[in-house]
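Of the protein chains in this complex, all but one are displayed in their positions.
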Amino acid sequence: MSETVIDIRGLTRQFGKKAALHDVSLQVPRGCVFGLVGENGAGKTTLIKHVLGLLRAQVGSVRVFERDPAEDPVGVLSRIGCLSEDRDLPDWMRVDELLQYMRAFYPSWDDRIADELCRRFELDLRQRVGTLSRGQRARAGLVTALAHRPDLLVLDEPSSGLDPVVRRDILGEIVRTVADEGRTVLFSSHLLDEVERVADRVALVHKGRIVVSDSLEQIKSSHRRFTVRFAQPQYSPPQLQGALACTGEGQEWTFLANGGSELLRRTVADHGGTIVDESAPTLEEIFVSHVK
Amino acid sequence: MQLRISVNDGVPIYQQIVNQVKYLVAAQRLEPGEALPSVRKLAEQLVVNPNTIARAYRELETAGVIVTRRGAGVYVSEGGSPLARGEQTRILNERIDVLLAEARQMNVDLDTLIELIHKRSRRLPATSSTGESS
Partner (left out) sequence: MRSIEAVLTFDFARRGGNIFAVTMLAMIGVPLWIYSSLGHSYLLAPNSREGVVMHVTLTLTMGFGAAVAVFQAQGRIARFFSQPISAARLVAIQMTLGIATIAFMYVGTAAILNLRGTGWPLLGPALFLSATLACALAAIWSCEGSVLSQLLGCVATSGPLVIWFSRCYGATLMGDWQVMWQSPSMEESLTLGAIIAGAYVAAVFGVARVRQGDVCDFTALQAWWQRLSTSHHAAPSFRSPLEALRWFEARRTYNFVPAYLIALLLLAMLILRCGGWLDTPMMFELMMTLPLTALTLVLPLIFGILFGNCSHGQVWATMNQGIATRPVTDSLLATTMLSNAAIALLRSWGTWAIVVALVALLAIALGFREELLRALLLPEGSNWTHRLAPVIILPLISWTIAGLMMSLTATGRQWLWSLVLIGGFSALIFFVVIQQYVSPPQFRLLVLGWYAVSGTCYVAGTAWAFVEALRKRVISSGRVIASLAAWLFSVILLAAMPLPPPSEDIAWLIHSVGILALSILPLAALPLAIRWNRHR
């Protein structure tokens, strides 16, 4: 099996005049939990639809398991378990009918896993999908996505609109999936604390472009937050080289720097300030600084 | 083994695990030779990426706090490692610093403070001394 499960190069997508994705390149290695982060409408769902073969690459290429998902739906989709934001499960089916129906498509379906997950999620097999609550519907979808032991789990905003209990279930399953050898997870979310817990690599999508794409460790270690105390009160945000964002007022200001903290230290000294505190910023702060 | 992970701490998750395990060992809540949950189990329990757990375990092993037995799992290393004792001293020092700062604020001098400590120590029921003498 190759080392790169998803290989996207130079992907551009236009919807009419609007560019939903612009020159996006992304590689998801095997065994990785890849988090796609961005605000609503940034292009995460569009990207995921390309991975599932629901959208064709207008410019650039998309390869999943080294195949084009739009050309070879059987080869690609049979190894993917997906949970979409719309929860497109048929309302009229019962849960046990749904499981039997999905089972027919995947030779690698494992009944024991399905049973165990249903038991753990407390799903009533006799109930119609249409009468399930939102959280239960998400859980049912998760069972159908996981029971065939997919090599790639694709989740589009899995936690949207769900209570913390269901969210924990979903995250737990993500962790369990990747703990198995060779299985990969791609999920998009705008809940950054979830992403911080489980992701190995993170990419920030903003207005159709990838702004940051790196391992989570690298992102967190290369960004530092400095609190600077100036001799004179500053009435407008001081422009310091190497700083991505700054907040504060009067004499104390906080800056977020990426990588070149040496440059920042020198510039701070030039402006007549002293660094009084240095800490690691949260993922949320890092991303907000890149976006604004 | 009860661990608490906070994402917004500013401290990386693996570091939090390392610190907490060291604390638990030092506080005798993890006995030498006791088994720790596997990487997979702990990842599921804390809902954290298994790689993060693996990294934490690697660091703990390098520090000598835990030891991996091939095929058998992860265990707390035997016989009070010097670092476990070092951890104990570190914790106590933290407490002492706080106490000293408070005493200074209240304008209580060092001798009075030591006297108070003796008094409170006599009130404690006689227990076997915890941990080896250092």
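What to note about this one:
Note that the chains are named A and B in the order they appear, and that numbering of residues resets to 1 at the start of each chain.
We take it that contacts are C-beta pairs under 8 Å (C-beta built on N, C-alpha and C of every residue); 3 or more make two chains touch, one makes a residue touch a chain.
Given the structure is predicted, the values throughout are model-derived calculations rather than measurements.
Although it is not drawn here, the omitted chain touches the following shown chains in the complete assembly: A. Only one of A:G41, A:P90, A:G182 or A:G250 touches the chain withheld from this view, namely A:P90.
Interface note for the absent chain: among A:T12, A:S78 or A:S160, the touching residue is A:S78.
Residues 52-56, 70, 73-74, 76-78, 80, 82, 84, 86, 88-90, 92-94, 96-97, 99-101, 103-106, 126, 128, 131 of chain A touch the missing chain (whole complex, contact as defined above).
Going forward, only the chains that are shown with their structure count from here on.
Against chain B, the residues of chain A that register as touching in their complex are 33, 168, 171-172, 175-176, 178-179, 193, 196-200, 217, 220, 279-282. The part of chain B that touches chain A in the complex is made up of residues 5, 7-8, 10-13, 39-40, 43-44, 47-51.
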